[in-house]
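One protein chain omitted, others in place.
By written order: A and B. Residues from 1 in each chain.
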Amino acid sequence: MAENLSADFVVIGSGICGALAAYKLARAGASVIMLEAGPRVTRAQLLANFRNSPRRSDWMSPYPFSPWAPHPVYKPKDNGYLVQAGPYPYPAEYIRVVGGTTWHWAAHTWRYLPNDMRMQSLYGVGVDWPCTYDELDPFYQEAEEIMGVAGSAEEHPESPRSKPFPLEPVAEPWAMRRLRERLQPEYPVVGNTVARNSRTFGGRPACCGSNNCQPICPVDAQYHGGLAVDAAEAAGVRLIPNAVVYRLEHDERDRIVAAHYFDPDKQSYRVTGKTFIVAANGIESPKLLLLSTSERFPNGIANSRDMVGRHLMDHPSTSLTFDADEEVWLGRGPQSPSSINTLRDGPFRAEFSAYRLDFTNISRVDSTTQRLLLDGVYGPEFEKRLRYSAAREMNVKTVLEVLPRPENRITLSDRKDALGIPQPQVHYAIDAYTRGGAQDAKKHFTRIAELMGGTNLRFTPDDAFANNQHICGTLSMGNDPNTSVCDRYGRAHDHENLFFIGTGVLPTAGTCNSTLAAVAVGFWTVAHILEEQAGVPSGKRAATGAGAGT
Amino acid sequence: MGWIQAVKRFVGGLMVLGLAWGGAGVVGAAPADPELIQRGEYLARVGDCVACHTAPGGPVFAGGLELPTPVGNIVATNITPSKTAGIGNYTLEQFDAAVRRGIRADGKPLYPAMPYPSYAKVTDEDIEAMYAYFMNAVEPVETRPPQTKLPFPFNIRYSMKLWNALFLDETPFQPDPSQGEEWNRGAYLVQGLTHCSTCHSPRNFLMAEDSSRDLAGGEVGPWHAPNITSDPVSGVGSWSLEEIVAYMKQGSIPKSQAAGPMAEAIDHSFQYMTDADLRAMAVYLKSVPPIAEDGVKKPVDSWGRAHADFASVRGKPWPENPDELNGPQLFDAYCAACHQASGQGTFDRQMPALYQNTATGRLQTNNLVMVILEGIHRVSQGYEVRMPGFAHELSDQQIATLSNYLMQAYGNPDGQTSAEQVANLRQGGPVSSSNLILLARAGMVVGLLVVLALVVWLVRRRRS
Partner (left out) sequence: MDSKDRSSTSLDHPLSRRQLLVGFLSAYTASLIPWAWAQEVPNEGQAAFMALSAIIAGRQTLNPELAKRIYEALDRSEQDFAARTQQLVALIEEQKIDPLQLQAILDKQYPQLAPIPRKLATAWFLGVVEVDGQAQAIAYEEALNAVFVADVLKPPSYCYGAYGSWAEPPIPNPNTQSEV
């Protein structure tokens, strides 16, 4: 094709991090091409897909699978895309579509704790970030104001802030209120900080309690990557969907000169640019780098020291399900509204993992139905037991920390996908540090159930950790090129004009969902790029424009 | 002298008269009585001055809003007490003339986009109060909005004098002694400041209100202002007083939700009125002579019931071409989340049911299409009403399919919507009435030709 595919910035990946970065760059006057492996989707079709899904509890089921841009699928059958090399399974889920994975999330937008960023100095485990919490504060604020984050500063002293939340906290569901009332003063239950509208914001309505945050909010009351893409395109970003980048090309000065992509028919295109940003999630980004081998970089772009893909971290979860002694009826309001945040830090972190304790508000109806069907419960008893569980069943789960370990990593497998591109392979383990946290949490689980008059306690087995799809660490930022992939601004140590944005650059996992931090760090990266490049006024740091959102 | 010169003299004389009259007015000292000012503020809300005289996001009463009319855009003026850009130099008499007779301080007539034919009913005392409010309690804004420039011949404001002569009823409000105080208050408000007939009355081809069909319905661009006469089938005769009051106060009752220009009227005006005034208006409305409409078999809020067509949707794949989505599929993907699977609305009825709702009961489907296109966004008494618009998500065909399905399933199945209609409404509504410009110009050309022919004939006759 003789098409001119060239821009100041080439952004690979149109998830929330890539799209918002592209948006910022376009607003600063740069030309931006954003390449997305997957297709466009619409909220309406995803909603229809959900209601028509034969596996409603499988939140991936509404999302289209594209053979040219495969992502892991586990139900009804594991498609084996993400090859598991063990020792512990890492069944990550992500969505390769325009807008990325945040089309379906619970909209948790947490700041890290300042101590999360100094694990090595404070607790002798993990690493220290190459930047401080205070440096990121204005970028967190900007991200919160674009996304519309609702929260109460008084409820979250653990993450200090210099300016208020843009939105008031989302109304607390009755079930969560009962938890809060019955667990105090022993456990303070607070509302989560979320990118969910507590009033009209960004031209989108307030939450109306559809209890369907995952897999899809029917009214866009929560922010997501699709909205970020809308903003980016409105700002002039040129999005090319169904463009599977398979190689980054560099010149003799190690500058990236082009990204090569396939369209679904395996036609190859070459996109050139001055600066490249890889924002294709914590698995696909290192995969792309590892694929892009050359004489100078036999182990892949940005990988002269074999750090790409290492230090994979996520947030494993264990949980307790129990029946409360009163009717609380989960399923009314947002899916994940409340948590306990007082166990996320402390000297114990030198020995075992800290954790957040999350209370779910997801409706019990489908899960109970499946259980009763498995048990062959028929007749009037079915309705009785369904209503009983729907009214009383509650669940508390841990959000545990995994330490950055070099042996937990993403590599290339020897299997190839439909376009002949090697599939990613994962090596993962849950070590004693994290298991120690899980053990510690059990006494809290028990106590919480007790305070709720809980019966029928069902703990997850000791060795069963659910995954939370917060894929961190694989492109860690750091000051030492021997142990990190990029510097404090996300610039690849090996390539002057290559930057990384996304959860992959976060060097520790903390105990909170990673999206907000990734977006904030992405803004910090963009601000640095713009300052550095000629012709852009310096000192143009984080802008706090609420109107900058959609 | 030639007749042309005679006309010029006549017009000149008129101008002199106008100037003299204007200049002879007394520049009254603006009274500073706070009660008067407060009353004036209330009356300004009742009259909804802000709706036209404030541009969206602009300073209050500073004008600049462009009102689209079939003959072109009319720009609302700055009515803040600015002496350079507004009405700061207006005497009480000049204010009165503008509001009740549609004559500016310089003697030129206003276009009846300014509803002076209705405001003509306002009492002297109320005018005084409003004058006091505008002169004392409104922030002066020193920017003058652009001038209105209508196409020929409507740029000749003096043509309005002819129009006024034909259509303007300048008689002030006369209370009806056979009716009670409440009715008279209601009549005064409805006929006067709230100027309901400006939207809700049909107009003749010269765009004057048809007083024989008062409040029997009118068009406001793409929106239809319905029949609010007391007819129990075609109007609001079957509404209770409480329903009418609640509708005006909150803009939302189970069977009807205000949208478009009416939603704005409630936001800016009605929600601030006293319950007593609203009730008086309701009493009056229920006495307005009933006008029945052809083809209206039962009240627009009495159609339909809960209904769901899951067989057409569950387990059925979407077609390749989105324009081929059927009504139930569109309803499922775009409407059902809020209006619920059977159109029954939420438990708390905050998202209303779609059946037994005026939105789906009307043969005239413009409003249904407009609501789908634009949604509803209102801030009422501190809480928000928000229905998103779907203009950028749904195509003309999809909206037509959806609208027809909604009417079939939940409303009056005789109401039809076409994709062309949707496309037209997206652009702002019916274009047919701009024939008026053509008509006026054609009329003038014909008139001129007739006059010329007459002159030629006269000259020939003289010669011969």
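By definition in this document, a contact is a pair of C-beta atoms (placed from the backbone, for glycine too) under 8 Å apart; a residue touches a chain by one contact, two chains touch by 3 or more.
Keep in mind the model is a prediction, meaning the values are calculated, not measured.
Of the chains displayed, those contacted by the omitted chain across the entire assembly are A, B. Screening A:D134, A:E186, A:D251 or A:E381 against the full complex identifies A:E381 as the residue touching the chain left out.
Across B:T54, B:T229, B:S269 or B:Q344, the residue that sits in touch with the chain not pictured is B:Q344.
Contact with the undisplayed chain is limited, among B:A51, B:A306, B:A391 or B:A423, to B:A306.
Screening B:K83, B:K149 or B:R314 against the full complex identifies B:R314 as the residue touching the chain left out.
In the complete assembly, the contact with the undisplayed chain comes from A:P173, out of A:P70, A:P130, A:G148 or A:P173. Although one chain is not displayed, its contacts with chain A can still be listed: residues 47, 50-56, 76, 171-174, 177, 198-199, 206-212, 216, 218-219, 327-329, 331-333, 363, 365-366, 368-370, 372-373, 376-383, 386-387, 390-391.
By the touch rule set out above, chain B reaches the unshown chain at residues 306-311, 314-315, 336-338, 340-342, 344, 346-348, 350-351, 408-409.
Basically, only the chains that are shown with their structure count from here on.
Centre-to-centre separation between chain A and chain B, using Cα means, comes to 50 Å. Per the touch definition, chain B reaches chain A in the complex via residues 313-316, 318, 329, 332-334, 337-338, 346, 351, 377, 384, 386, 388, 393. Taken in their complex, chain A has these residues touching chain B: 42, 44-45, 47-48, 51-52, 199-200, 204-206, 208, 210, 218-219.
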